[in-house]
Each structure stands twice: as structure tokens, then as C-alpha cells.
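Pasting a structure here, questions to come.
Chains shown are a subset, placed as in the full complex.
Labels for the chains are A, B and C, by order of writing; each one numbers its residues from 1.
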């Protein structure tokens, strides 16, 4: 990759952070769907609040709480600070963490440090490497895979599917042929689990079925209701080219808010798993607009192994309250568990939600 | 209990009254559910309004109308006046009355008078003692039970389950282990019926099933839609510690409005009773946001033996219109009975409600 | 009846007209339900607009259109003018007409002229006498029946059931015992058909079943969604006694808007008639908030023989546009018939309505 291409990438990555923090990028007229559900109050909790235990497991390892910090950044110098802070928080709470796309790290050695810092400050928790569908479609070499994994001593590789983002991205790559085929090859040869995620449009039951058949071990739904990456890229597009002209105004609204709400993904994939008991081992991550420990709790009751968050935690970090925020989310979760008489995360996954009238 | 602890308790009890009267403590975005139901008009009532009879029975005794004044206060000097007024009204209308938690009376003799006053001014109606789940969990001694019952010549003991209140209460006791077990022991040894109630979060069918198995004779659902005790305690918390930091803002809204709407509790427990004819003898009290004789009427049609009210009657008392208010509620009830052609309370319990479109 | 009682009655009847014209007396938060239904467009009407025929029959006689002027007034001197105008319109369009309650006419000869005027100006159409349930409950003598019928050369007698009105009326009679029994006796001995109606709270399927068993030949549902007679009487009550104190404010709102929406009555009674083919001969009148020929059309599609209106036509009369209004309603009806390809009223009764989404 040329110098210019690299500086363009750095700029894009900084734009992303800035737009995610300050732009109008949330879904409009579409929500995660969590708000449609409620737990049933247990007048007789029969537990003591202080006995509530949040620990659980993810892909075979113990974790401190059913929460993950989603893939966000890396690949340019300023990213190192963000990644260090996220790593410190992950380490403190004993929760998994993903890094942002590592394409830069593959293309240019000088950007690797911004990823490596993560393992330095989070020595004991699960860390996940990250790469995009277009890169996978081209076929990753063994050496590329090793570079990514070794840099982080990674516990797994996350592949993100981001068709809508690429469609709206001025410089987007919209060739999504062969992704599945290459995912199957990748899963077969890589020594760690492959996790596949979206970035805000969600994963349907039929996509999940295909991913599982390709050997994927975990699916992060990253559904609609939080940030819309179409909106992020649309802001970048209009900054470059002025007022939108690609799509009609009427369709644009629907395209910018395109995607399957997070709770819907969980329900649909949950139904799929119920039908096929062979899929029991596949773990589901709930993300896309998760904004509190209440959402985490509902995610679990809807079948997730854990929930994950990117933008809300980035905002908290930016405001200097990252650890306070995570603490409050875990308190939310404990409150729900107390008021439903649930002592462990495993039990929480068996609670039935009720649909609000 | 020390002097200071006692004065702190007095202060808390006064805070409760003050906050209930003047604070923003009602559920937000959640209602009792009564408003979703309506009676069908009877164009041919075939009765005379003047023949309508409101008398019915509760736990084996005749009462003047299917209404109860819910447990509210006692245990500090100023409570005596409130309790006297409530007792006078109960006596006048021939309806049952509960007192507030009697923990203070057990711990300190000097506060007993504020309870005893009730029996003095309500010599002939049913009066219910009251104690909280945390006290029951610790195991009540025979002497404690006797103290409470004798002080009031009580017709029964009400145990309140208030997990959400304790969770939000700055000084709350969140150990709810062994409540059921101890309720069973208590029911077995106490000479009067045990009634269990919530305080605004409602009792689900499954909790009801457990309570009945433990020997409870009546259940007061005290569901969501009226006062939220989480909100009352949250006001007290922020007065002490400033802005909320325990929970995330997003979850807080759902936790403050947590609970099963009153009508939903009645429907769910009604279905449970229909399934198990053995439970016919268990009497259900409808409370939580009851605000008129219309709500009383709907409560009965949804399976309640009677309805109960705390906050609305406290407000009326505070405004000097307690008896006028009760009179108007009984008129509401008569109006509904006339317009549905219902001469007796027993018949009203067999009316079918229709769901509003 | 004494002079004073008579002048009080005159005053009440004038109050009614004045309050109906100028007061806030329509249902609040409850509608007729007609707005939930729509006809399906017929792109191929296969008829000519000019061939549309509105004539139909009511209780065995031909009428010019499926519309009736509902019972309104009479019994005091000024009523004569109103009744003359209504009679002229009925005669012009060849449609049936009811007069207001004839209790005064029975009690005092001097008020009879205000009724007799109707037959003078409407010599050829059906005219219906009118009396209230409380009078029927007491038992009408043969001479009273004859007086009413002869005064109008009446084609039938309408009995109105108005329990909710009597409940709210300051001087109301709330003894509704024996109405059914007396209706059966009345139906057996009277030489013309008995029609029973409500006055704005509607008639349920179960009330309809009882009425039919008592020998009633037609039922006018007079359902909720138009004028609330509770509101009319509440205005009169507060004029006399100041602010409401009989009922709680919360229940009052539901009581003032009490009743079964007109369309619901038609649907429920329609289902009853379908179940029992023996009831085919019973004719249903749709009234209560009918406000256009669109409502008339929907009434018929929901099973009515014709629709009737009081308040809207009284307003039109007051504004000097009674005949223009009826003309526009009949045009509405023709428009619906054209756009659904319906040439006759009989066919219109077999159109299926669709529920709006």
C-alpha cells in the first residue's frame, strides 16, 4: 500500500471515530427491539443480592461478566491510546475485547504497534483479531493469518460482514463474492476459533445457518438499532461530493436505516438453534445498540452467550467514564438478576421474557 | 434498636409520607391495565338502583363494601393521627384496614401506641398487622407474633414483599433468602390468616403458587401502575448521595418502572385459580394504583375478592376528603352495577369484561 | 301531573334541545366504530350512477331511502315547530320519523298538539309514537296506548331504554325492574309493531335476544359514538348542584363515555341473527352518531335495515339546512353504491366491509 493510500486510511479511521462520537449516526425509526421485552418481577427472589455471580464463559474460557468490548480501532498511531484504555478496562473486568480491522497491520508494519498495545495492557483476557469480509473473499494467506494472531496472541479471529457500509463508503469494496467459500477454508486452517459479525445490519437466521456450515464457532449479530454505518459513510460521502445524488431521497431513508433489529436477530437465530440441537455449541454474541446492563440481561434471556458494545463504550471512554459505565452496566445486570431471583448467568439464560402490551 | 436508629426510622417513615404525597412517584409509561377493559352496557338492567347491595365478605367475615384501606403507617408518634383517621373511616364504612410495618413496635415499646390507636377507633372491622419479608426471613418468634397481634387484636397478619424497594433504599436489606420457608413456618404456627402482598411491583402467578403452597390464605397483588416504591427510595437516595450513579441512566428508567401491572397480576392469578379448583378458597386482593370505584368494579370482574388502596386514600386524607372520597368510589361502584344490571357483589365477580379496541 | 311538574318538564325538554345543540355532549375517546371499516373499491361498477335506487322497506312498508329521523321532541308548545319541520322533511324524502317521549301527552291534553302536528305535515310516511322504559315498567293501560297511537295515527310504538340517562338525570327514575316483562305484555296487546331503542349507550346481543323473546319487532341500537346523554344530564346536574360530587373524577370520565359503540352493536347483533335464522324477520336500525351517508352505507353492510339520526339532523334543522343535509347524505350513499357497483339497497346489505389496517 502506498504512503498516500495509508494516510487516506488513517484519515478514514479518524473520521470514523469522530463521526461516531459527534455525528447523527443512530438509527432513525428503528430500534434494537429490546424495549419491547420485559422480565417478569419475582416478588420472592429467594436470593441475597450479594450472592449474585456474573461470571460465565466464552468460547471455552471463563470471563468476569457476559460483556465484550466490540472491535473498534487500530492501524494508525492515535489508535494506540484508545486501544490501551479499552484493554485496561477489559483486563480490570476480566471481559473479552476485539480490535479494529487489521488490514493496515498486514499492509504496513509501522501500524502494528497500535494493535500490539492491547495484549500488553490486557495480558489475561480473551483478545480477538479482526478482518473484513472483502479481505477474506480474496483469500488470506497463512502468513497474513499468523501475523494477525501473533501480534495479539489472539484467542480468535473476528471476520466482519459490512456490505451496507461498503455500499455507502465512497471508496467501498462491493465485491462480496466467495466470502462463504473462503470463510470455510479459513475456519479449516486457522488454529483459533473464527467468529463472524456484522457491524449494525444484523445477521439473519439463514445467514447464520450458512456461517455455521462454514465452520464458524460464534456469531455476533451486530444488529440494527444502535449505530448505522450507512449513516457514517453517508456523512463522509456528502463531505466529499456534496448533497446525495446516488439514491432517491425516499429510498435513502430506508437504506440508511436498513438492517435487522438486534433483538430480532437473537430471536430468529435462537429459533434456528432450537430446531437443530446440533448447533448447541455455537455461541451467539448480542450487539448493535446495546446500551445498558438491562439490554445485556435481555440479550442473554434471548439466547446470547454474552453481549457486546462498541459505540456506547467509545462515548464513555471519550467522556472519561469508561470503567464507571461498565460498573453501572454490571449493576443494572445484578439488579435485574435480583428482581427476577436469578443467582447465576446460566440461570438468566433460561428466563422467559414477556412482550410488552 | 438504638435511639439513633429509631430516629432514623422515624425520619424515613415521615419521608415516605411526604414523598408519597408530594413527589413524582407514579409509574411512568406503565399503567394498572384497568383502562384496557370495559364493562358491557346492559340496556335492560332489570334492577332498581336503590336495591344495589355492596356488602360482601373477606376471609370469612362480612364487610360493608369490597374495599380495604392498605397498610401504610405506624411506628412513630405522628403516625397515630393518620391511623386514627383511617380507622374512623374503616369503621364508618365497615371495611378492613391494614397498618404499616410493625418492626418498630417490636423493637421499641414507645412506638406501640401509634398502632394500638387503630383498634380503638375501629372496634368492629377487620384489622391486619403488617411485617416485611426481611423480618420474616430471619424468623419471627412466637412472642413477636403475639405482640403484633395483641396490640391490634388483629384479624390477620400481612407480610409485605418489597424486593425492589429494598434494592433502591439507601439502607435497604437485600437478603431475600428463606422467605418462603419461613412463611410456611409462620403460617403453620400463627392463629390468624396470613396475607402476603407486594408494595407496587405485583405478584406473578408463579409467586402466587409458591405462596399458596406455603399456607398463605390471601394474596394482595399490589401491582404496578400506581406508586413506584423504587421512585420513592430513589428520591431519598439522591437526596443523600446526589445524582444516581449506581445504575446506567437507560436501565434506571426501566428499573424505576419495574413491575407487573395490577390487572395483569389479577388475570394471571385468575387463570391459575381456574386451572386448580383446589385454590378456590384463596382470596385475592387487587391493589396497586386503584383510583376509583370503576377500578374496584373491574378488579372484582377480574377475580378479586376486594380491592385495596393506599396512596389515593392517603392523598384524600391529606386533603381532608377521605370519607367523601370513599363515598364517591362506592357510588362509582353502584353506577357500574346499575348499568350492568348487577344487584350484588357476588354477581359482579361473574361479569365478563371486554377489551377495548 | 301538577302545573309545576309540567313546567319543569317543559324546561327540561327545552334544556335538552339547547344542550344538545350547544353543549359539549359528544363521546370523548370513543367513536361509533364506523371509521374502522371501509368498502372495497369496484374498478368495474358495471352500473350507471343514474340507475341507483335508494328505496327499500321498513316493517313491511316501502320507504324512499334507508334513513329515519329519530325520536326527539314534543310535549311542550315550542316543540310543535320543530316537529312540523321534521315531518315536512320526512314527507319529502318518504322516510320514517319518530316523535319524542309522549309521557306529557298522556298526562296533559294541552301538550298533545305538539305531537299531532307531525301527522298533519307527514301524512303518508311511517310515524312512530315514543315512550320510556320507566313508563313501560309501570305498565301502560290500553287507554294510554290508544291515546298515543291515535294522536299520530302511528305505525308503531318506540320504547326507549335510557338507564344511563336516568342515572345522571337530577330527577331521574332508576327503577328498571319489570321492563322486560311489561314489554312482553305490551307487545302482545298493542295492534302495531313495538320497536325498542337505546338513546346512546347501545344494545348488546344479549339484550337484543331478550327483547326479541319479548316480542319486539325492531331494535334501534342507538349506540355510543355520537351524543352521550350522560353528558347532557351531567351539564344539567352541575347547573343545579355545582361541581360533580356523586362520582370520583376518574370514574366519571368512563361513566360519561359509557356505552357500546354503534358499529359494535351492529356486529354483535348481526352475529346473533346469523346464529338463529329464526330472527331473520327482526329489523335492526343503526343509530348513535350516524353523521353521513357513508355511515348509512356502512350500517347497512353491517346488517341494518336502515340508519337513523337525531342530533345531526337537529343541528341541520337549527342551521336551516335540514333538507340539504339529507340530500347530501343520500348523495354520499349513492356515491358509495356507485363505487362498489351496487344498484339497490338490498345488494348493499350483502357487501363485505374490510377492516382498515
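Simple rule for what comes next: contacts are C-beta pairs under 8 Å (C-beta built on N, C-alpha and C of every residue); 3 or more make two chains touch, one makes a residue touch a chain.
These numbers were taken from a predicted model, which means no experiment stands behind them.
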Whole-complex count of the repeated chain (3 shown) stands at 4
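Definition applied: only the chains that are shown with their structure count from here on.
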Hey, how would you classify the chain contact layout here, line, ring, star, complete or other? line
Hey, how far is the Cα centre of chain A from the one of chain C, in Å? 65
So in the complex, which bits of chain B are touching chain A? 33, 36, 161, 163-164, 167, 174-180, 198, 201-204, 207, 210-211, 224, 245-251, 254-255, 258-260
Interface residues, chain A side, partner chain B - complex: 38, 40-50, 291-295, 324-325, 328-329, 331-332, 335-336, 338-339, 341, 357
